[in-house]
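Every protein chain of the complex appears in place save one, which is left out.
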Amino acid sequence: MIGSLLSNAGVWMPLAWLFVLVVTWAIVYYIRSRGEARYHKDTEQVRPFLAGHPETSKAAMHVRASNEYWGFMEALKGYYHPLIKGHTGNLNDYICWFICILAIVLVLVISVGV
Amino acid sequence: MPSEKAIKMNRIIKAIWVFNWFNSCGFTELIPVVGSRWDMERFGMIITPTPRHADVLFIAGYQTWKSLERAKRVYEQMAEPRVVLGLGACTMSGGMYWDSYNTVKRLSDYLPVTMYIPGCPPRPEAVFEACVKIFQHVKELK
Amino acid sequence: MASKEEVFLEKVSSKFEVEGKIQRERRIWLSTDKVNLIPLCTWLKGEGFIHLSALSVTDWLEEGKYEVTYHLWSYEDRILVTVKTKIDRENPVIDSVVSLWDANAQAHEREMHELFGIKFEGNPNLTPLFLENWEGPPPFRKDFNWREYVKEKYYHKDDDTERVYYD
Partner (left out) sequence: MFILRFVVAPIIAILGAIFVGLIIMGIDRILAARMQSRVGPPLRQPFWDVKKLMIKENIIPENAISWLFNAAPVICLAVVSTILLYLPLAGFSPILAAHGDLIVVVYLLILPALAKVIGGFASGSPFASVGAQREMVMMMSYEFPLAIIAVSVAWLLSKVHPSLDAFSLQAIATHPVWGLVKGPLGIVGLILLLVSLLVVTPGELSVIPFDLPDAPTEIVGGVLAEYSGRNYALFYLASAVKLVVLPSLLIAIFFPYGISGLFNVGAAAAGVIDVVFFLVKLFVILFFSVTCVHVLAARLKIDQLVNTYFMAMTAVSLVGLVLIVLDAAI
């Protein structure tokens, strides 16, 4: 089959999927077109819903992405904390990390290789 | 031929989604309506978190000037075939706060209230009957 | 032996000329004048009175005075000190304690400003707390007749359903 991505354990034909996607997209677009499209443009209706409060300023409403990974960092504290501590920032720490790991890899390669 | 608004309203009655703007006694009134004894979900009514999804705006309890301004903004943000229900005597005439300096006396001076439900607080049956009544008399609605 | 309230009272009256009174166990009333209110409060905060639980105002109409009371609570020795100061009623001005108990005092002072019209100097944001866009006089003053105010502002004499309020 042309355009088919074959590996010895998997197969996927993106063209088939795209074609089917276009068909389903057409159906969904038809379903959507049955719905009501009108709304009161640029009245009070289009202001963001902030539990009734007026929108003070666009910048104040922006949620910074920095707290996005809070959930992740909080859950994996045990893993992230030592890692952050490890990044001391001065160069020779990093170099000694580099050398130790290099040594370990060499030992493994030699012991396995020979 | 019933007007387009009437057709739309008849569709709404089967799945009324409610946004509740409850101060004071309102919320204690919502609990039996949602609870297992009167269960408003058997009529397809559910509570929605945003006015965007809602059709009926329940306003219960007295409104101060500060909360009225927010209530107006919430009413504006609802999607069109929308209905406002004033629950309780406080929305009709200020209720027991009739001579307070900070409460709104009659809600329909500030918001297009479709129907008032008397009672302080109104019983759940009155709330359901009001929802049914709105949509039966939808043709006379302006 | 002297209870901790008396000990505390000696310490205060030695430092500031303030007339104290032990109202009952763990309750002390201190009344001082406007000038050394802030030094007294700063000293009290240093002593462990870190919690401003309430700020209330009593309106003495006959004397023409507002009595501003600060209810301070200390967690260590569990005593409630009520500092009272009398200020003039016509143009009530007092120093703000926001510098000592910042956000906590901020809300109390905004409310007292809104309800009694007291001007707290040094309070950055005295915007109304509950009575947004309020035109009438401060409603908690004793000489504010709110029945008249409501009749004139909300109800119309000619409206038949509301005529009953007027006779």
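Order of writing sets the labels: A, B and C. Residues in every chain begin at 1.
Rule of thumb we're sticking to: a contact is a pair of C-beta atoms (placed from the backbone, for glycine too) under 8 Å apart; a residue touches a chain by one contact, two chains touch by 3 or more.
In this text, all values refer to a predicted model and were calculated from it rather than measured experimentally.
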item	value
Neighbouring shown chains of the undisplayed chain, as defined at the top	A, B
Residue numbers in chain B that touch the chain omitted from display	7-8, 11-12, 14-15, 17, 35-36, 39, 41-44, 47-50, 52-53, 55, 77, 79-81
Chain A residues that touch the omitted chain in the full complex	1, 4, 9-13, 16-17, 19-21, 23-25, 27-29, 31-32, 34-40, 42, 45-51, 58, 61-63, 65, 67-72, 74-76
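By our rule, only the chains that are shown with their structure count from here on.
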item	value
Whole-Å separation of chain centres (CA-atom averages), chain B against chain C	39
Where chain A and chain C are represented by their mean Cα positions, the distance between them in whole Å	54
Touch list for chain A against partner chain B, complex	36, 38-40, 43-45, 47, 49, 51-54
Chain C partner contacts - residues on chain B that touch it in the complex	64-66, 69, 94, 99-102, 105
Residues of chain C that touch chain B when the two form their complex	130-134, 136, 139, 146-147, 149-151, 153-155, 165
